[in-house]
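Let me begin by handing over the structure; questions about it come next.
Part of the complex only, each chain left as placed.
Labels for the chains are A and B, by order of writing; each one numbers its residues from 1.
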């Protein structure tokens, strides 16, 4: 496994932990990345809570969301969300699907997302809604079939975020860091918007021009770097955390997250539920 | 004590800690399970905060909520909630009673619970309300008498959750994990619903068909397993936590929770209030 791929896997595992640690995701939800060496493949964790994901948990999928070898473990049932978006959008290199509480009031009332401060511009102007019921009638609400994923990707269109009625949000980015940045700050903005709506109905949003100009912040390296350093530190320093799964320490043995001795023990989950590797799906 | 029972007791102690750690329960509230070897008995902690419960704290009760031997310690005064539901519902194997903040706005206004995202389906369609005052007039609001518990069980009927006006919620499940899953995600849904209602009055709920289909998620092993692993890890890693009371390490001495040396000390409460074992009730 080349170093670049190794680093990419570490970055993606860390991205999963960051979005969990920042409250965007809990036991459910996931972050993927397009394979850095093969644009027709992508990487996504096996079925487990994002806060626990390690580089070793990542499975390589083709764009039809088929694993490249028998993963011998449970897989996310909603992985077509990722595959179908990578298929439809060559400019997207990372996808995050979540059920962040901040968005729920918008998703339950069909209220438009509005950027109300500069960092909220990452959500774009009027990101579209998608309702699984429109095309597929009553379902269990999970996006499992390829045609469901393709429908969602069509709704996303050229936007970078799509709001899924009575379900959650799917966010795209040109890189893992950009996707995480967008996921976190669009959720912060949604939270503020909802609070603002409890004070008054006349909400001052960014103008289209401001949204466009401020949105470029998220494509600049400095903003991404500063946030990523901060969020990484919060993951690494978390009380009882699993220890850093940080980018880069290429010098460490391949496929082995580097942990300080004190954290070494914590880094392996003490509770391994039986059956977790038995190949069931969800 | 057989291994299966030992594991069950560990699972139930962990369940108590999980619901506390996830904010469903504070100093009050409790989770019980039907006895795995005797369906006419159930297990419930002695009177102490759920976050502190150990397998050794569990008392065996018959369905009239009488302890099978002198517990020599304080007992929960509201244990009839558990006994009467086990009596009325042979399909229920675990019960959780709580006063989660997320539900309070619904309980204080008599507002129906509405599933507004797929995981909220665990609360079912229009779970019933129960008001102790209707049948028993002014009380101290605690469900202490067998007839009060039986009344609550009747209100629950075939549902899996009953909302207790000006008091709290009682949740049932086919297993401890299913009961915890339902308790946590129904509380998350209630939180989101209340927030949504501050934005608009027209709330999009799951259709009955969606509720039914999505509700089956909670009976599938993968969803339960993924959540349980996540919540267990959060309990185990909690700063200053009591250490893992996880399922399974059957190899450890019976009746002794396995703790890492670093946590061994913390695992016994440093503050043992006098009288805590004097058999008073509440």
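The rule is simple: contacts are C-beta pairs under 8 Å (C-beta built on N, C-alpha and C of every residue); 3 or more make two chains touch, one makes a residue touch a chain.
Predicted model, so just to flag it, every value in this text is computed and none were measured.
Here 2 copies sit in place, and the number of copies making up the whole complex of this structure is 4.
Following the convention adopted for this analysis, only the chains that are shown with their structure count from here on.
Copies chain A and chain B of the same sequence differ by a rotation of 90 degrees once their CA atoms are superposed, given in steps of 5. For the pair chain A and chain B, the distance between mean C-alpha positions equals 31 Å. On chain B, the positions that touch chain A within their shared complex are 116-119, 121, 188, 191-193, 195-196, 198-200, 202-207, 209-210, 213-214, 216-217, 220-223, 225-233, 236-241, 244, 246-248, 260.
By the touch rule above, chain A contacts chain B in their complex via residues 26-28, 47-49, 51-52, 74, 77, 99, 101, 104-111, 133, 137-142, 165-168, 194, 197-198, 239-242, 265-266, 269-276, 280-282.
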